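See structure below.
Every protein chain but one is kept in place in this view of the complex.
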Amino acid sequence: MSGTNGVNSANGANGANEGTRTGSARANDGPDAGTTGTKRPGPPARRSRIRPADLGLWLCIAFLALVLTAVLAPSLLAPGDPIAADSGAVLLAPSADHPLGTDASGRDVYTRIVHGARASLVVGVTATLAALVVGLCIGLIAGARPVDTVIARGTDVLLAFPSLLVALAIVAVFGAGIQQVTLGIAIGMIPLYVRMGRVQAKLVRRSGYMTAARVLGVPAWRAALVHMLPNMAGPLVLMAMIGFGSAVSAAAGLSFLGLGLQPPEPEWGLIIGEGRNRLADAWWVSTFAGLALIATVVAVTVVGRRLQLRWDRGRS
Amino acid sequence: MRDVWVVRALGRWISQGALVMWGAVTLAFLLLKAVPGDPVDTILGTSASVPAETRQALRTDLGLDLPLWQQYLAALVRPLTGDFGVSYRARRPVLDLLASHALPTLWLTLAALALALGLAYLLAAVTRRGVSRRVADVVELVAISSPTFWIALALAQWFAYRLKWLPVTGGNEATRLILPAIALAIPMAGYFAQLLRDGLDRAEREPFAETARARGLSRGGLFARHTLRHSSASLLTVVAFSLGGLLGGTVLVENVFARQGLGRVTLDAIINRDLPVVLAVTMLSALVFVVVNALVDLIAMFVDPRLRTIEGRRRSVREAAETVDPVRTAAA
Amino acid sequence: TSTGADGAGSGEPVDGGTLSFAIASDLEGLLDPHSSQFDATSTALRNVFDSLVAVTPDGEVHPWLASSWTISEDGLEYVFQLRDDVTFHDGEPFDAAAAVANFDHIFAPETASAKIASDLGGDRFAGAEATGDHELTIRLSEPFAPLLSALSTTYAGMYSPAALAGHSQDELRAGGAGITVGSGPFSVADLLVGQELALTKNPDYAWPSDISANPGAAHLDGVTIRFIPEEAGRVGAVQSGETLVATDLTPKALEQIGRDAVTTQLTTAPGLPWSAILNWDRNALHPESGPGVFADVRVRQAFQLGIDLDAAVQAAFGGGLERPWSILSPTTPNAYDPAVEGTWAHDPARAEALLDEAGWTERDAEGYRVKDGQRLHIDWLKWIDGNEDKVALVNFLIEDLKQIGIELVYEETDAYADRWRVDGVNVYDWDITDWSFSSISADGALRSHLSTEGFQNASRVADPEIDRLLDEAVATTDPAEQAAIYAKIQEWNVQNVAIVPLFPLQTAVVMAPSVQGVQFDSFGRPDFQGAWITSA
């Protein structure tokens, strides 16, 4: 984690030289160390600092709240019907009635984008979660050596496939549709998560507390459950939060190619695809759907990174 | 001593490469066999006017009535003799088909990669601190988050249709390469730039950087002589990983820009269950993966002598895995 | 109807230059006209292959590779006198033997001809024979009037016999220089799969049909046909001057390009307009599931009357298109029946009455009609190409039908093959699909769709009366009689609703003003033999 940590840890009190090799224990552990005479502010003091950069963070959180509303209760944000065509309102430019214009079938683009959030995000979340769970599990078993080698090579094989193509192939096999797309994207992402899972598992396995657990006679299964899983999960979950963006993009990409969700249900990639031939005279269709997608991914990434930073800092 | 690590690396690449190729072919084969529907229908259409005998003859011709394991064996062995079969759909030798499509994609990918790297280095070098850095951070984040096909659409819209600066459609002339390459490069450039900057930050906080500064080296000197190499070393592995994402991205970009290329061939082949083409593309992409990884490995070992020992490799893989966000890498 | 450029062009022809021409479809595997049924094949290869005869848009037949012909009294024997001055691009001479080789190829099973074999009469075609060096005799087993018009198409184009003999069917389909060898004004120079087809001028060309304005070799040095699948791409390519000619454009695209900037040729192709094909017998293989909703003629009629096609076509395609009334395009020679116009205008009240009558009286929570617990539901399975204008059109129809309580679901799936046939048996697991079928002869369009044995008879019409009418029509040589029979069939369709025409199959070709002398065939496909590019 030192990498992401690095981005901001310039303000970490002890800078880069943390670690054990320097021989500079950080606390003054005098003869009276039993009493809590810590004079220097520890990590908690650092955490409470609020910086102006947080404005961006709060904006992102607010936006995500909006997106979440769109997923759970789209009608709150856009009461209209996202599917019903209207031959009287074809390709209208943004106006008071249609803040983001209408598409070729006379449907309100804003309504479609709001209602499209669910499909786009559900695919992203489900696929990412699935990949995450598989990655965690495989990472966890990938301890015993022969198994590990097999898994490592297997992951290599899978990584040789561009993940979008994997998703494509899955959709080709099982047909287009929301479950298939989710499955395809999940499978496409799995090797990455397995890889991360393995690395995390290795890190944890090699850690002092796993040695300690062994010495303490903690059974292997228990150590896996109480030490490995939670300690692996943290970084993985946060990476998944960041990786979620690519899942959403991939889903949109598939829909865009006509292989994802099927019209007339709204979905962001689909909306972008529907507007692609009308960019010259009806730019609003593709453009706004794309912006919604980008903004969501940015927001999730920002929040994910911030949490990751916190997690890292919490442990050093 | 130097020879030893090169030889060892060679052995590793060959054995792992063979394994990856075999696995890739097997997977593709299984997947395609799982696809419902008859490739013969793809070839002849579903019209009832085609007599059943014709269909059967074609099936025999394509080897589709052999037992599955024989088909699998053929899929594995025939490529070794340079025989990749005939595309079901295009009715052309697959090798021909790939030969004419691989090059445009190669150019596109290379151009995009070069562009992304160039942009990333520029950004990372110029926006080290201050306001510019904060702006760059945001811009890069947005770039990373933008779907390739959307960027492609936007670029086509503005630079080809509206401003008419660049041609709309695909081809191999340099001018026709620019827009697709940019579309592919933008998210990658953002990602690379962030990685680079991260690497620079990290390197600057290393003790050797302090030592170097203590010798009187300027910031620029530090960048040029020390930190640049360090951040590049970690970027390299990521570049290798990004290749997969890049190939995936070409599907979309080639689609938007009507470019001839592997991406579209693959898309068509998958949709049409054109097994020979899918297998060949799979092999090709696995081969590219293997070769590029080997190359990157080699370059990395030249850049970073620590990688020449096994322990060093282990450590660096671990570090890369810790620092790099591989999810993003693949989707870049 | 065709508007815009007239064939001749203005000013003196200029020699030289290469013209680029943008089309939508890739030609991968479609370069053998004898096996392909796709428009793109014909669009791309019209100038590569010559045909025995040529047909004007109004159906007049003119000599081309055949300088004259006679038809026997009983209409069963056609004797063609062939030109003796024709050579193929590879130097092979054109003679009766070469023509026979072509017909043999068309009907060879491995060719798996998807179109032309049937257009030539299918089983009626008894054989072609060289009755002299340059005399070709075609025999039919039954009279088949549309033979000549079928012979005029690119799909019946004449290959060099050497090319046919020297290449496998796979190679012919894939095509390329040295494989796709005809005798036309241009020869295939290079094929970049997925990208372009390069044609170069055949300098020796001296045998155009007498419809052609240019008696000799082409003025252009070459034609580059570029495949640009996205409409926006073709529009952009024309706007930016990357290509001088483009086709496959929707009315909205034309608006976008602007009529002043280019010359526009609009042709409504003869044959079946873009239509909804109603499946009368869904679940034919699973009778236990009951017949589909369209088994009941009242439901079909309600469907026809419930859609507001005028508004939908207008909204989906812009002002350029007139809605169709008949299953034959007005441009189909000797066949169109103007009497059907206005006979099935939007009438929701009548539609509702018909549905009530058919027993669909209850309504469910969402307002759809229900009978025996089943919702009145129609699956519309998308056929090949769902560009967004067509999708929009369907979306409007969905709304119209919702008003009268019918639920229409449009499925854009790539797995349509599964819904068409399983184990080689046609299944047709859908209520509606959509396509068009361009054909210079009415028989070509109607027989395939409405005869009991028709290969495109997706409605599963099995009406002896119609079969009889179709046979009668091809048996007669009197155009007026023919037109009367076809009128009956068109009226029959309005009553029985096998097919609902949705919008005219209009081919739009746009050309930069510098392009002159392009001629168009009945389908609106450009012929570049007489074309040139002005330097201005």
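By written order: A, B and C. Residues from 1 in each chain.
In the analysis below, a residue touches a chain if its C-beta (ideal position, glycine included) is under 8 Å from a C-beta of that chain, and two chains touch if they have at least 3 such contacts.
In the analysis below, contacts and distances are computed from a predicted model.
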Chain not present in the shown complex, as UniProt names it (candidates "Hydrogenase expression/formation protein HypE", "ABC transporter ATP-binding protein", "Heme exporter protein D" or "Inner-membrane translocator"): "ABC transporter ATP-binding protein"
Omitted chain's touching partners, listed by label: A, B
Candidates A:Leu55, A:Ala96 or A:Leu216 - the one touching the absent chain: A:Leu216
Subunit A, residues in touch with the chain not shown (by the definition above): 10-11, 13, 15, 17, 20-31, 33-36, 38-44, 207-209, 211-219, 226-227, 230-231, 314-316
For subunit B, residues in touch with the removed chain: 4, 8, 206-208, 210-219, 221, 225-226, 229-230, 233, 303-306, 309-312
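FYI, only the chains that are shown with their structure count from here on.
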Chain contact graph, described as a line, ring, star, complete graph or other shape: complete
Core chain by centroid distance, with centroids computed from Cα atoms only: B
Inter-centroid spacing, subunit B versus subunit A (mean Cα positions, whole Å): 22
Whole-Å gap between the CA centroids of subunit B and subunit C: 41
Sequence positions of subunit A contacting 2 or more other chains: 172, 259, 276, 279-280
Where subunit B touches two or more other chains at once, by residue number: 36, 156, 161, 255-256, 271
Residues of subunit A that touch subunit C when the two form their complex: 84-88, 90, 103-107, 172, 175-176, 258-259, 262-264, 274, 276-281
Subunit C partner contacts - residues on subunit B that touch it in the complex: 36-37, 41-42, 44-55, 57, 86-87, 89-92, 97, 100-101, 156, 160-161, 164, 167-171, 255-261, 264-265, 268, 271
Contact footprint of subunit A on subunit C as seen in their complex: 230-232, 235, 252-253, 255-256, 308, 311-312, 314-316, 387-389, 391-392, 395-396, 398-399, 402, 410-415
